[in-house]
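Missing here is one protein chain; the remaining ones are kept as they sit in the complex.
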Amino acid sequence: MTRAAALLLAAALAGHAASAAQAAAPRMTVSVDRTAVATKLGHTFVIRSTLTNHSATPAAGLIAHLNVLSLEPSLYVDPEDWSSHRTRYLTPIPAHGSITLSWKLAAVNAGDLGVYIAALPRSGRAVDPTTGPLVHVTIADRRTLDAGGILPLALGIPALLALTTALLKTFRLRASRAGSSSGRALRT
Amino acid sequence: MTAAVEANGVGKRYGSLVALEDLSFTAEQGEILGVLGPNGAGKTTAIRILTTILEPTHGTFTVAGVPHTRPAEIRRRTGVLPESAGYPERQTAEEYLRYHARLFGQSRESARTTAAALLDQVGLGDRTKSLIGTHSRGMRQRLGIARALVNHPQVVVLDEPTLGLDPAGQQQMLAIIRRLTAESGATVLLCTHLLAEVEETCTRVLILSRGRVVAQGTIAEVARRAAAPRTATIRIAAEDGERAEAALSPLKVEAAGATLRVFLDGADSNEPLRLLVAARIDVHAYELEAARLSDAFLAMTEAP
Partner (left out) sequence: MRGAGIVLTQELRDLWLDGRALALSLAFSLLLSVIAYLVASNRALNFLEQRETVNLTLQVAVAIGALLALLTAADAVSGERERRTLESLLLTPVSRLALVTGKLLGALSLWLAAFAITVAYVWFLGRGVGIAGDALASGIVVGTLLAVFLTSFGILLSIFSPSNRVSLSLSLFLLLALFAPTQLPSGATSGWAGDLLLRVNPLTAGEHYIGRIVVNGRAWNEDLVWLASPAAAAAVFAALALAIGAHYVRLGGGGSE
């Protein structure tokens, strides 16, 4: 093998090794602050996700997207009900830098659900999104309304207003009659 | 002394319709001026202009020395009972007067005192707490007069104050008006179509017809200007009765014993006297009946 051929072979092998190394070390990773959440129906909770750019060049034109799915076949989940800001258009992440996003969700249904964040390019290229770990969310059911509890209110407020109205009318009528009956009647 | 009310050439037109034309008059301080006229004569229009409810199309006027360009100041010094005024049915008389006293700038305490005093003066002292909805027509008119006096006005304008009242009520109302205005010394414009009211109450009259002033002055002046005396009452000796009737045969005569009432019907006022003297009949008394305001009113306001 000539020296030149050997150098070429070495360069090709180095390039392949670099690609293999890149494939082994991802350019972008998504992590979350917790992988399990337990809360009650109607409460809100926050998940923080960190997008880290491991490459030597800034990562621009990225979108972070929140996904909510039901882990129970019988439980219907509409992600839009859980969070109204599920898509974030990110500013460029500097080389070897990171960005942390807070996602506020409302516990709309009771049951077991999964939440994960995905990062993908805005360009729409057919590349695999980078996803973070699934956050297991357990929502406990609770009774938020009580028919018995509403009765004092439903009856009390109208009763109070009715009583006030009746008292006022009675008071005015009595005062008027007292004013009319005292003294002698005038002819005109 | 400045006139309490002075109008110069005040007029009001609605397009081609002349509601009031060249209203010029003065009302002196302390006098009661009757404003007369048949329906549609322009009385209420005149009143509303002078009380700043309407703006005149032309002319100027002052009320209580305030020119018409300062309507709020005029309203401060004027008290008005509008024709057919309404009253809030669900307020008491006292509340109503207190409210208006406050609107005229009185304090709460002063308004309360004023309301109580006025209600006593108009005879509603025992109806202060009753709702106006329970008041009779006469009571409401009294309340209206009280309201017209709530700001101790210098000029009081009363538009048909006895409207809808029975004769006794009318008398009571006029008595109240005379008493209260005499006590306050206010100048009164009494707008009415009832001549008896004017003759009883007013010092001078202003007669409107079809939007124009047709006469103004004292009652006697206005009556004299309009018509000659209509009848003469003559007293003679009883035994001369038949001869006197014969002598006065050219004229219509009503005989009642020794008293003859002769209808002149345009004849000279001395004609009955001449006829009796010519018949050598002694005349014990000869009296000409003065012309009445109603005669003048009808003469000046009848259709052409």
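Letters A and B mark the chains as written, and numbering starts fresh at 1 in each.
The rule we apply is simple: contacts are C-beta pairs under 8 Å (C-beta built on N, C-alpha and C of every residue); 3 or more make two chains touch, one makes a residue touch a chain.
Source: prediction; values computed, not measured.
Novice: Touching the left-out chain: which of A:P58, A:G97 or A:G149?
Specialist: Of the candidates A:P58, A:G97 or A:G149, A:G149 is in touch with the missing chain.
Novice: Which residue from B:G9, B:P88 or B:P250 sits in contact with the chain not drawn here?
Specialist: Candidates B:G9, B:P88 or B:P250; residue touching the omitted chain: B:P88.
Novice: Extract the touching residues of subunit A with respect to the undisplayed chain.
Specialist: Residues of subunit A in touch with the missing chain: 41-44, 81, 84, 106-109, 142-147, 149-151, 153-155, 157-158, 161-162, 164-165, 168-169, 172.
Novice: What does the interface between subunit B and the hidden chain look like in terms of residue numbers?
Specialist: 48, 51-55, 72-73, 75-76, 78, 80, 82, 84-88, 90-91, 95, 99-100, 102-105, 147
The criterion applied here is as follows: only the chains that are shown with their structure count from here on.
Novice: Need the CA-centroid distance for the pair subunit A / subunit B, whole Å please.
Specialist: That pair's centroid distance is 83 Å.
Novice: For a test of understanding, state which residues of subunit A touch subunit B in their complex under the given definition.
Specialist: By the definition above, subunit A touches subunit B via 172, 175-180, 182-184, 186-188.
Novice: Please name which positions on subunit B make contact with subunit A in the complex.
Specialist: 92, 123-131, 134, 136-139, 141-142, 165-166, 168-169, 172-173
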